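Here is the structure we will look at.
Only a single protein chain was left out; the remaining protein chains are all shown in position.
Lettered A, B and C in written order, each chain numbered from 1.
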Amino acid sequence: MITNMMIQSILPQLIIAFGLVLSMLLIAWQRSQRMIQFLTLIIFIIALVANVPIFTIDAIQVTSLLKVDSYSAFTFMLIGLSGVVVTLLSGKYLRTQTEVHDEYYLLLQLVILGASILVVSDHFASLFLGFELLSIALVGLVGYIREDKYSVETGFKYLILSATASSFMLLGIAFIYSQTGDLSFVYHTGLVSGDLPQASVVLLVGSLLFFIGIAFKLSLVPFHFWTPDVYQGSSTPVTMILATISKVAMFTVLMKYWFSWLSYSEAGLFDHDIFMKLLSIIAMLSMVFGNSLALMQTNIKRLLGYSSIAHMGYILIILMVTSSQSINFAWQSALFYLAAYVLASLSIFTVLIVYSSQNSLAINKSSSTDDDITISDWNGLFWRNKTLACLVILSVLSLAGIPLTMGFIGKFYLLTVATQGELWWLIGALIIGSGIGLFYYLRIIFALFNTETSESSVSENNWKIELPVTNHLFIVVLAVVGLFFGIFPDMVTRLIGSL
Amino acid sequence: MELILTYLPFYPLISFLILISFGKRLSWQLASFFSVGAMALSAISSGVLVYHLTHIDASVITVHLWEWFNLSTGDSASEILSGVNSTVNISFYLDALSAVMISVVSGIGFLIHLFAAVYMKEDENFSRFMAYMNLFIVAMLILVLADNLVLLYLGWEGVGLCSFLLIGFWYQDKANVKAARKAFIVTRIGDTAMAIGLFMLFKTLGQLNIADLTQTAQQTWEVGNESAYWIALLLLGGAVGKSAQLPLQTWLPDAMAGPTPVSALIHAATMVTAGVYLIARMHGIFLLAPEVMQYVAWLGASTLLLAAFAALAQTDIKRVLAYSTMSQIGYMMLALGAGAWSTGVFHLMTHAFFKALLFLTAGAVILALHHQQDLFKMGGLLKKLPVESALFIIGLICLVALPGTSGFFSKEAIIGSLWSSSTAGPALWWCAILGALLTSIYSCRLFFLAFLGESRFQTSLHVEDSKLLRLSLIILAILSLFGGLISIDFDTVFPVSLSAHQDPSWLHTVAILTPFVGIAFSWFYFSSYRKNQGDNITASSSSLVIFCRNGLGFDWLYQWCLIKPYCALARLNRRDMFDQLIMFNAWYVKMLHETLSASQTGNLRWYAAAIGLGLVGLFTVIMVGVGSI
Amino acid sequence: MMLTIVMLGLLAAGGLAWYFESVKAQSARWISLFSVLGLATFFAVSIISSGSDYSQLNVLVRVPWISAFNIEYALAIDYLSIILMSLTFFLALICILVSWQEIQTKAGFYYFNLLAAIAGIIGVFCAVDLFLFFFFWEVMLLPMTAIIAIWGHEKRHFAAIKFFIFTQVSSLLMLVAIIAMAYLHYDQTGLISFFYQDWLLLDIPLDMARYLMFGFFIAFAVKLPSVPVHSWLPDAHTQAPTAGSVLLAGVLLKTGAYGLIRFVIFLFPEASQEFAPIAMTLGVVSILYGAKMAFAQQDSKRLVAYSSISHMGFVMLALFAFNTLAYQGAVITLVAHGISSAALFALAGMIYNRIHSRNLKDMGGFWHSAPRMGGFALAFAGAAFGLPGLANFVGEFLSLAGAFQIAPVFVIFAAFGLIGSAIYGMMLFQTSFQGPPTTVVNDLSSRELLIVGSLFILLVFFGLYPNAVLQYVQGVQL
Partner (left out) sequence: MTAIPLAHVLMLASILFAIGFMGVIVRKNTLFMLMSLEVMLNAVGVAFIGAGSYWQQADGQVMFILILTLAAAEVAVGLALLIRLQHKYQSLDIDKLNSMQG
């Protein structure tokens, strides 16, 4: 029985799907990059507007496939906003190319659709749909710019590995299904097979396989290998998608699954403790390894790839919540952390895009963009353009979890969860990881102030970077938002707290 | 009277401030006027104060300036009960003992300032020199006037600092710099012991006011009390450092690197006797620890002998005098150890007179010889510098304590007090006699080498014909000769010694005769020095003599036991082992980074395999987990 | 309100300085100077005119900040914070004067950072909501790190990173302890609270208190710094520009001591008592090790940095003696060391400006050409080795005399530090100012004379009349 309420609750997804069709029609009618970009933007904004009322509703089950609640509304907001930013910046980025790239926006919309389905899915089938929509579209995007020297390599790596990972995930789902006879996340009594002597072991293995699929997308150790290469090889807006939309959607669905799964363990069918240990090991490894990997990295995009490994390790702490009472708080923490992480990533990738487009304009590079920005390219950026540099500083500090930024409040949430759960080992790893992380974060910041080498290497006329007003405004907005929520996080925490 | 006492240290302080702020801009006249004038004011004030103290009424004058800090532990109830006054004040306390000290400090100080004004006239940093001298007087006056041990400590460190500054006055010479550092650090070791003593005093008695704590200690502690023992021992440590007694005596000979007036003022007359003053001042505690008094006596005796032997072998005129100072302070310590407080202080005073005279005269000689200090390059000065020689002879006869001189009175009194003292005894008496003998021998050696025989130098003499200079020397000479007649009444300060025992009658005779024996011995033994012809005498280079000349090997011992290990330790650990331990973590992370980076080969098949490996790994974890449950 | 105005004022002044420097060169320093002067006066006037008794914490502001965690913007001051804030203001002025000529590049941004750091430090001294405290604690680090990293010497990046990582890692431990405390409060009262005075009412089980105290202790011990977690300090001090060193040594280290007093000793009295032997051992080791290391250094600023470690060892020893007298000693040592180490760093900076080297081997005989400088150098070295009459002596004396009541053995060992300090103090002074003259240096300019003169006068003032500070901390019961 489909009610109005249900329609309303999945309205954002419907809007995007409808918009997708509309976009294709538009392409058939007239190929114009500007128009399709505008349409995409409109679609995202409408979807975001449609998303607003969902914040206030209670959790609502839309068929057995989807479950919409305010948490998913919040993550959808994050995804949608990231989509908007990506759309805006893609315009900048693609305009430096010669061809008309309307498929790009289609793929982008597909990614957002996949992600938005993921966050509301409550069933393995819908999860699978969303997951694959996201992955396949991303593969398309990752290898999108054909002229780029890395595009084939990146595309292949992402394709093969993500397909492998999704096969793992599917096998896991099949194992789980074979034991529970139910593809929905929530446990329904009496459905467990008595056939197998060690039902819980198969369940465990199935869960493990399923988790590997997600862990791959979240680039957790030891499934992180693809991250730096794909981050580096993709065009920057796509990397931005990988870093924000994909991560947010994946983590949300993992949380949904995991907290529903608590019901299995409460029924004694699933050995939560072992899995918990497994997760802690993965989390600790990710924190330490991710940060260590980034330590001496000079390529900024690779570095951010490594740092995302660590961040996903940090946020995994939230899954260690055992009692169902604290699930609410765990959700809040996760949402805040994700919000902070998304904002920081968006900011720093924005700078990357603006910087490289500015740079390529200045140096008059032809079609192929050179995205291999290293830290030393940013030497003295602070003296060349304060706004850009300030945004970098803010976002890097946020990633490092230093006060004045949302990242700090996010870390505070995480530590609160960990302290409440008395997860001392994880706290230890988090502190060590942050300590290591500071090293490369500070390296970036110091480079911004470095005056020694940059002045000589860059000729005088393009020493100062002048930004177009729109870019400038955009960057200022990002910085102000980041700073404002960093100092007065109350608005966000209240919003999250009310969910 | 209080007012005069209050202002006493401020005259030199003001002079110091003027001199230090204007520096080289002051002419010689002005600089001398300020510094010597301030000293004259101090000297006059001291005179008035002493007169007042002895002839009018009070046995004690105190003046309270302001509260420095409060040592109360906040637990006021118990403090009121115990009646402890724990404030540490900037207050002055003048009794007979400090009166002697201020008159010595400001009186002799004045004379030496007068001398120095002439002596240092040519130095380009004249005003800085006089400023330091003035500052020294300030610190010394505070030291002797302090009514509590913390203020005393202030003066104590202050004089140490000035001594440091003045030894290193000619700072461009590395040797002087080293000597200054040595003096400061060695005395600092003693000071630290003293500081611990203060902490202990405060812990046990709850106060640091000298008069009060002496009273409290004597009321609450039995003789032989353990706390008193330790406190006295620690205070002795301070005194030993400042007064250059064993085992912290090594700095004094090197301190002669400073200008001669400095040696006279600081390293002969005043500062080095601060240790004696401290023990005399704290006699109340020492009386409760007779064992420590014995230590004091024995330390004094051994220093006395050691320094005398060392003096015998010196070639530098000032170093002879330095060892002689050390030796004479040994006498004072001996007296203190024997409980003859007043004789110790008396000797302090007479010694200040004649040793200042000796140093200043030596300074005049050195100046005349163009800064030649080597005894073996002097000789025959008696004829060439008759006035100086006469003055020097006066100083020497006081030093060897020929009857009638001031040194005679004080030294005989010390020797006389030893035999029957409960904390000294015949053995120490013999030490003192031996010391007296040695004193006369090295004095004669000094005299013969420098003043008799043929002159062993070529240069013409540079004669400073200054009346002021002569005047100060002559006043000192008069004081040295007749200072023994000054009688001081210490009854209000020290307990009256009970000399119930009757000493054997031959003791006095022996004591009086000893110097003559020494002189006679020298007359023959050093005859070559006395009547040498030309330059055929040189310093002996036998190993024993060199051993004595080097202060009996203490420097060498400390060099190897303390300084070298400390420097080696510092050098070894220059890079800070804790830092390296911590930075080792950084290295470890870097290794991890490199290992992990190597795993990022960019090879797709390896990445896929890694997923498989990860799966296997996690699978193992799960299986182990399941198996273990 | 008053403190908020002060902090915002400092930030605003920093912003103005930054802006106006680009409009008119050399304006930043004047703006900073006058704004700090003005705000300091404002601070002093409001403290005096309020006429209240600050022997207990006076809560000045308390407004909700992050309601989800019941975090408040709460500021409170007592005499301890007022003393340290006054020191901060004074040294802020010194810092500006010290930077007057030294900082020529990017001066606007420099003064912004300087003032921001000072605002953060003021915040640390008055925050009583622990989250807010942590916030300020971190915020003051950022501009400080920037000062080291941008205007520092040759190895500035390394030093800045080291400084930042040390403090950050240790303060994360503190953050965990803070959160744990807040939830302890929740367990006991059903309400999360980060408010200091709420915490004082808690009944903390000893076995928990041990760990919590340790979390706080680590952070403050790093900041203090205490051996064995001191090694950021020599690097940071050496590489920082003069004003950076002055600020670091003068005030930043004091935040560690302040934290120890307020958040370790008063919050966990029993656990700290229990921990005292270890802490005192650390204190003594710091004293001796710092003195020894100082002696081994060739770099003048590094030498002073190690001497700071030694001095802060006295503070640690005194604080954990749990004795009123030692407590007073610790407070006066804080003030005295703030002034004296600032003075030594200022001097080292002045020498550096003249000969462009910090190596003691390049120095010697400066007295010949710069007697005034030599005189002050001697005075400040004297302060460092505890010359009576200067403020440090009072601090050391009270600390040791107080601690001796409790732990004589520790104090006897600590007293060896007095010898060690004399050794390095003498070495510092003699190798730079005595010996044969190497280079001719200019004597102090009038601006420099103002700096060292005012520092010296304060040292003497507090040395002879320490009651100016002590009267405010006398009644404290530990």
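Here are a few things to note about the model shown:
Here is the rule we use: a residue touches a chain if its C-beta (ideal position, glycine included) is under 8 Å from a C-beta of that chain, and two chains touch if they have at least 3 such contacts.
Since we're looking at a predicted model, the values are computed, not measured.
Although one chain is omitted from the display, it touches the following shown chains in the full assembly: A, B.
Remark: the omitted chain is touched by one listed residue; of A:I7, A:V21, A:V152 or A:V480 this is A:V152. Considering A:G19, A:G233, A:G290 or A:G421, the position touching the chain not shown turns out to be A:G233 (whole complex).
One of A:A174, A:M276, A:I327 or A:I487 touches the chain omitted from the figure, and that residue is A:A174.
The omitted chain makes contact with just one of the residues A:T164, A:N379 or A:T493: A:T164. Think of the hidden chain as still there; on chain B it touches residues 597, 600-605, 608-609, 612. Counting the whole complex, the residues of chain A in touch with the unshown chain are 124-125, 128-129, 132, 136, 139-140, 143, 146, 149-157, 159-160, 163-164, 166-167, 170-171, 173-175, 177-178, 181, 183, 193, 195-196, 202, 228-229, 232-233, 297, 302.
The rule is short, and it goes like this: only the chains that are shown with their structure count from here on.
Contacts between chains leave no pair untouched here, as each chain touches all the others.
Once CA atoms are averaged chain by chain and compared with the all-protein CA average, the nearest chain turns out to be C.
Remark: chain A and chain B have CA centroids separated by 76 Å (rounded to whole angstrom). One simple way to say how far apart two chains are is to compare their mean CA positions; for chain A and chain C this gives 42 Å. Those residues of chain C that touch chain A in the shared complex are 64-69, 105-106, 131, 134-135, 138-139, 142, 145-146, 149-150, 157, 160-161, 164-165, 168-169, 172-173, 175-176, 179-180, 183. Every residue of chain A that touches chain B in the complex is listed here, in rising order: 156-157, 160-161, 164-165, 168, 201, 204-205, 208-209, 212, 216, 221-223, 225-226, 228-229, 271, 273-275, 277-278, 281-282, 288-289, 292-293, 295-296, 436, 439.
Across the complex, chain C meets chain B through its residues 227-231, 234, 289, 292-293, 295-297, 323-325, 328, 365, 367-368, 371-372, 375, 378, 382, 387-389, 393-394, 397-398, 400-402, 404-405, 408, 411-412, 415-416, 418-419, 422-423, 426-427, 430, 433-437, 464-467, 470, 474-477.
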